[in-house]
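Pasting a structure below so you can have a look.
Shown here: the complex without one of its protein chains, the others still in place.
Right, subunit A next:
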């Protein structure tokens, strides 16, 4: 009903529960992904933390910066990230269907991750509405995708996406815990 203030506590609580649930699966997703790509990705202890995608905002942030964000900024960063993640997960799914066609487990994990990210986007939109914040319009984050990318480049970008998905989920859990404490039900 227009005019009646909506309490943000309920959508915050839902988003927080979803983010917590997502967090339980993020390292399994990264691990499964890497195992399917062959060497060097599947080598034990593989890690290339400085590898980034320019189309995907990195979750890493300094404590000072993160701490100083207001509710609107916090949510809009998360919104932007998960929007980009849903689109990138779609791309990675397509790449892997090509590179690893006989891997239903990997493909279903990627699909589930994308659906959950979409769910979290919906929850965050509800929080922003309740707080009277504008919801940023959905935009195309992938831009011009180089479809001529080599198998190695595709594997790299899938690694960055599944890794950042985990980092952004960790960050979302912290952000939502902060909001939960701020707007108790």
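Methods note: a residue touches a chain if its C-beta (ideal position, glycine included) is under 8 Å from a C-beta of that chain, and two chains touch if they have at least 3 such contacts; residues count from 1.
As a convention for this text, contacts and distances are computed from a predicted model.
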Exercise for the section: Between "Large ribosomal subunit protein uL22m", "Ciliary neurotrophic factor receptor subunit alpha", "Histidine-containing phosphotransfer protein" or "Serine/threonine-protein phosphatase", choose the name on the UniProt record of the chain that's been left out. Expected result: "Ciliary neurotrophic factor receptor subunit alpha"
Fill in the blank from the handout: Those residues of subunit A that touch the unshown chain are 47, 49-50, 58-64, 66-67, 163, 167-168, 170-171, 173-174, 177-178, 181
